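Take a look at this one; I'll ask things after.
The complex appears here minus one protein chain, its other protein chains still in place.
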Amino acid sequence: MPRGKACTMIDLLVDDLLVRALREDLGRTGDITTDGIVPADAAGRARAVARAAGVISGLEAFARTFALVDPRIATTLHLADGARVERGTAIADVTGPLRGILTGERTALNFLCHLSGVATATRRMVDLTAGTGATIIDTRKTTPGMRALEKAAVRHGGGMNHRFGLDDAILIKDNHIAVAGGIRAVLTRARAVAGHLVKIEIEVDSLEQLDEALDARADIILLDNFSLDQTRAAVERTAGRALLESSGGIDETTVAAVAATGVDLISSGAITHSARVLDVGLDIDEA
Amino acid sequence: MPRGKACTMIDLLVDDLLVRALREDLGRTGDITTDGIVPADAAGRARAVARAAGVISGLEAFARTFALVDPRIATTLHLADGARVERGTAIADVTGPLRGILTGERTALNFLCHLSGVATATRRMVDLTAGTGATIIDTRKTTPGMRALEKAAVRHGGGMNHRFGLDDAILIKDNHIAVAGGIRAVLTRARAVAGHLVKIEIEVDSLEQLDEALDARADIILLDNFSLDQTRAAVERTAGRALLESSGGIDETTVAAVAATGVDLISSGAITHSARVLDVGLDIDEA
Amino acid sequence: MPRGKACTMIDLLVDDLLVRALREDLGRTGDITTDGIVPADAAGRARAVARAAGVISGLEAFARTFALVDPRIATTLHLADGARVERGTAIADVTGPLRGILTGERTALNFLCHLSGVATATRRMVDLTAGTGATIIDTRKTTPGMRALEKAAVRHGGGMNHRFGLDDAILIKDNHIAVAGGIRAVLTRARAVAGHLVKIEIEVDSLEQLDEALDARADIILLDNFSLDQTRAAVERTAGRALLESSGGIDETTVAAVAATGVDLISSGAITHSARVLDVGLDIDEA
Amino acid sequence: MPRGKACTMIDLLVDDLLVRALREDLGRTGDITTDGIVPADAAGRARAVARAAGVISGLEAFARTFALVDPRIATTLHLADGARVERGTAIADVTGPLRGILTGERTALNFLCHLSGVATATRRMVDLTAGTGATIIDTRKTTPGMRALEKAAVRHGGGMNHRFGLDDAILIKDNHIAVAGGIRAVLTRARAVAGHLVKIEIEVDSLEQLDEALDARADIILLDNFSLDQTRAAVERTAGRALLESSGGIDETTVAAVAATGVDLISSGAITHSARVLDVGLDIDEA
Amino acid sequence: MPRGKACTMIDLLVDDLLVRALREDLGRTGDITTDGIVPADAAGRARAVARAAGVISGLEAFARTFALVDPRIATTLHLADGARVERGTAIADVTGPLRGILTGERTALNFLCHLSGVATATRRMVDLTAGTGATIIDTRKTTPGMRALEKAAVRHGGGMNHRFGLDDAILIKDNHIAVAGGIRAVLTRARAVAGHLVKIEIEVDSLEQLDEALDARADIILLDNFSLDQTRAAVERTAGRALLESSGGIDETTVAAVAATGVDLISSGAITHSARVLDVGLDIDEA
Partner (left out) sequence: MPRGKACTMIDLLVDDLLVRALREDLGRTGDITTDGIVPADAAGRARAVARAAGVISGLEAFARTFALVDPRIATTLHLADGARVERGTAIADVTGPLRGILTGERTALNFLCHLSGVATATRRMVDLTAGTGATIIDTRKTTPGMRALEKAAVRHGGGMNHRFGLDDAILIKDNHIAVAGGIRAVLTRARAVAGHLVKIEIEVDSLEQLDEALDARADIILLDNFSLDQTRAAVERTAGRALLESSGGIDETTVAAVAATGVDLISSGAITHSARVLDVGLDIDEA
């Protein structure tokens, strides 16, 4: 948000990351090329244009980056996060001092391209499962420092979010089960410590474990690397008594079949950790 | 670096990013699953194992993350950043309180997998150009907040680094040339403001511009989206008077041919902004 | 946690508050009285002793404060957070350089007395409702900066935690209902945006609203300033279909009667925002 | 202070605490209830109203909190810090985007209610000693992180401030006296290290120690847990040669009698560490 | 930069130092003298006037400091960084609330006087070498925390900058040569690790070492404590094959003679670490 103008919550929640990103680009003295060549009073205008088809995310970070470089730079958005673009679609116009536009360009685009890449990868998974009851969700396999922004990008791509971290839901994995001495014991223990707002999910690797988890009344059950046949059997046995999440190396070639089994949730690490950027360029002119 | 033990510079330069990453995972109360289920005095041991072939980077961040979670956790490295691994190669052992190992696991792996992905992508480009005189270099198209670590990963993959930011070299682009009124004028201006330690690079988009840049004695010339024929002509005309950098959408299918033209440098944004993670898992046992 | 020793998560999650508290006491030059009078090599020992009956909370902050002042100071705990103490009970021993003990005394006690006050106030409410099915929970009416520590103190006092903040559960209040156009509408809207891990609570101020909320399948229903009769009626109508939370000015004189109605949860702001400190003193000697 | 508008010093001195308080409420994603239900363009107006009689403090923090959430929110104050209010008195109006008002409400009130509680508790002590020469002062027993704000609240309640910390005055306690070998020795030592701007106070626990302290020309003498008779004797012996401070468990039932003895200063920890909040509510409407 | 107005990069790069400087002056409660005596609504105007001849640097920090104290304070600059002033020259006018002007005065002047002192000292060295080919450059002997601002002041004084730090150029000293086993070996090693943008400088202490360094093709050679005769010989032998830097205790009495030898660069630590302040006063009136 440009200072002195309306903002969203981005200042309080991610400004420190924007500033960190700018500082790693500005170094000690800022843009020595631009400051040495472009007059301080030169005005510029620039248009962010998609160079490939995809889904946009990161517009606030994009605009806020320029405002941090120079609060006189104004960004006009032509669409909102979550919008689909084609190659050539105009995304935003940026006007103000040319120096600031050139200086902020790379950092602003690094956010926009990365986050739009996440939204685009998510969208493909969502589209591939359209018409099923399955929801595409993310994981904690995010890029360090970028979790809140990447999880927003997943929503912009049509997905939903899994846990934000280790503190906002209980997710019991194999090591926890082993320590506690079995599924029933671990769920009893978890129930005792969980507040009334906390849901409990448990990871199982066989139909036998699934049955135990259902008996012990887990809220959500993660089917770890289940085959399609196992997944179908799990859906049948569960019969709505818990939410079922399929997880484990599911990609664009397999996601439709998994969704067709009737699971409720399909989680994917790749949509955050391995998404290719969406190519967006900035066409800059002197004003 | 575990507190109280020897460290490298990682504390001063990237600890704030590690802490930010841990905080986004720990949230307000830390790992409620593990703290509710695993006894405080349980000991654990874990082994980080490659689940695919690639090149490792990020070992310091990996070890440091566990040490920040609990300084009693010790990490023993079985290889160094830059090492090639196969599926199944043991990378590091982690021992100490089981709670801390489980709590730090995801954040530590997020660093290691992402950075090893960058090193691996770089290594493929480097291997494809082996035997030529071309050096693979990175760009400023890095993940926000991760630049120093990603640029180290590029070196671990056998590449070299381009500018770290806007302040440590002059790189003149089309907008700068337009503002200054041509290549000769912009180079004269740049020379006047550059300190004795600063090198000057200029981007050209034709052989005519190349000639101008050579006449004006640029140190390095970036050939923007040149065809292979144009690149070969550029190498011939330049005859060693400046370093030549090929840039613009070069990927694993084209990099060998570009290198064969005789250019000095080939830059790639994709090795940092679109590298897939290298899959590394952590096999954890109670000690 | 003393540096170089085992720690809990307190370093990562609340060290910045401990440091802020120390800095506001140390000012620019630290303890000028002690530094001017006590020799640098004088050793001291101190014992923290309860001067009233209550429940202890804040031992980690207490010990960590001294360690931040001087890592050579060792703190030995004689009991754990949550322990009941009588007037005269020894809580912890602190040994090390006398200067550091005198310098850290006030800040360490400010944490311990405040948090033990919260635990003690909670414990009284919990004891008054013993034998009922009601759980005492806190609110977001906490002292600015101290939320995580105060919520831990509530747990040490035998209570459970409500929301940690605005992001970890949906709690629909009268303004939200008005904006959305009624209870059914607001719950439908909330369900659409809530992730699969998020529970939904709604505040009602009449039995009619309660019925609507039950029909729309809220997870938890907050009975805002209900009389005892209304509360009993609410419990009866609900019949376990949702959790019921009583809220609104409930204090030590009324809590038992509220609990006896059969509600599941009773929330109290006073246990965090208006708890008197538990008086704890530090008896210090030269060693 | 709303950005872009006039501010007091609050930005530089306490903004980090306001931001910390907001962050602990906003968590990772902010107010999910409000953002999911209230349209982004809905306008709101709210009035802060006292729900009990007392003295107001914390208006700057109250207004600044909303401005940090959304700089478009304007706060109009109907009275100033230090004003007395009755149940029902309008304190301030808040107008702007409804989302931001709902999101900032709790944090803004947490500051206002806590600090007004401190001012109110102070005022009661001040009123009880009206007509005497005694001044009510605070201690260093403040809530961690809140010292500057609580000390301002004490002034708003009609009291004065004791030391802000360990560095801005010398206050010699029993341990210091013991180390130095007596009152005369400790005061000589203190005088030697004190700058020309620093006053020296010493704590005594008997009339004999008082005499020694007077002979050694302490600026201020703290009478630690003196009875009323002892205090009267102390005032008589001192005869204006030093300021006398009564300290130790003085509360609303005893403060008038202590003040009547003729002491200059009466310090109270309870006005900061154990004050009940002043109940203030925010009545919110759509605009 | 006043918030809400145009800024340069100073916010992102040095605001934390300005804030630190203000905080060390404001302490816990700000300017108690001014706040106690000057009405909040009093307006003031002030003029910064040179009290000695010199060169100005630090105007951005000067103006920004007042804006941080109170964004309503406006600063009008009568000249730019790098301008020469005489005793009595008006530098800037400051208008706004009188309280803020009085409060910010000392900190703003501390920046302006210190940095103008550096610029003035540099200018004297530059003037003394006018007409030669030598450029005056700084060193890393800067005041902790002030490097970026002091290096800007050197440029304002007509000098150029040497390395900004340990990471932006290779400068090989005697210890490095010894470890590597000689000049040729160390330069070979340095060349292997240096990126294509990094220049390599080496320090030599004899003409023999100079010859070796020239043979091994160093970019820049630092002549450490060479006599004038040695320096002349070095210039002759080098014949333009590398840049030559004279270093070591060169001051205003010797710099002209050194410059006359024909060296390219003369570095001085004293211009940053031992420059006397330029006296600038602030004449303040009520408006």
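Should a chain be cited, it is by its letter among A, B, C, D and E, assigned in written order, with residues numbered from 1 in that chain.
The criterion applied here is as follows: a contact is a pair of C-beta atoms (placed from the backbone, for glycine too) under 8 Å apart; a residue touches a chain by one contact, two chains touch by 3 or more.
Predicted, not measured: the structure shown is a model, and the values here were computed from it.
Participant: Going by the stated contact criterion, tell me the shown chains that border the hidden chain.
Facilitator: Counted over the whole complex, the chain not pictured touches A, B, C, D, E.
Participant: Using the touch definition from the top, which of E:37, E:53, E:130 or E:257 touches the missing chain?
Facilitator: Reading the full complex, the residue touching the unseen chain is E:37.
Participant: Just to verify: which one of E:106, E:184 or E:232 makes contact with the chain not shown?
Facilitator: E:106
Participant: Among the options E:87, E:217, E:237 or E:276, which residue touches the chain absent from this view?
Facilitator: E:276
Participant: Give me the subunit D residues in contact with the hidden chain, please.
Facilitator: Against the left-out chain, subunit D lists 135, 137, 160-164, 167-169, 195-197, 199, 201, 220, 243, 264-265.
Participant: What residues on subunit C make contact with the chain left out of this view?
Facilitator: Contact residues on subunit C toward the absent chain are 3-4, 19, 22-23, 26, 28-30, 68-72, 97, 103.
Participant: What residue numbers in subunit E mark contact with the hidden partner chain?
Facilitator: 16-18, 20-21, 24-39, 42, 98, 102-103, 106-107, 109-111, 113-114, 117, 140-148, 164-168, 170-173, 175-176, 178-180, 186, 189-190, 192-194, 198, 270, 273-277, 284, 286
We take it that only the chains that are shown with their structure count from here on.
Participant: Among all other chains, pick the one whose mean CA position is farthest from the mean CA position of subunit D.
Facilitator: Taking each chain's C-alpha mean as its centre, the farthest from subunit D is B.
Participant: Based on mean C-alpha positions, I'd like to know which chain lies farthest from subunit C.
Facilitator: E
Participant: Could the interface between the copies subunit D and subunit E be described as same, meaning over half of its residue numbers are common to both, or is it different?
Facilitator: Counting shared over all numbers used gives less than one half: different.
Participant: Based only on mean CA positions, could you tell me how far subunit B sits from subunit D in angstrom?
Facilitator: Whole-Å distance between the two chain centres: 52.
Participant: Could you check subunit A for residues that touch two or more other chains and list them?
Facilitator: Where subunit A meets two or more other chains at a single residue, that happens at 3-4, 26, 28-30, 103, 147-148, 164-165, 167-168.
Participant: Does the chain-touch network form a line, ring, star, complete graph or other?
Facilitator: Graph shape here is complete: every pair of chains touches.
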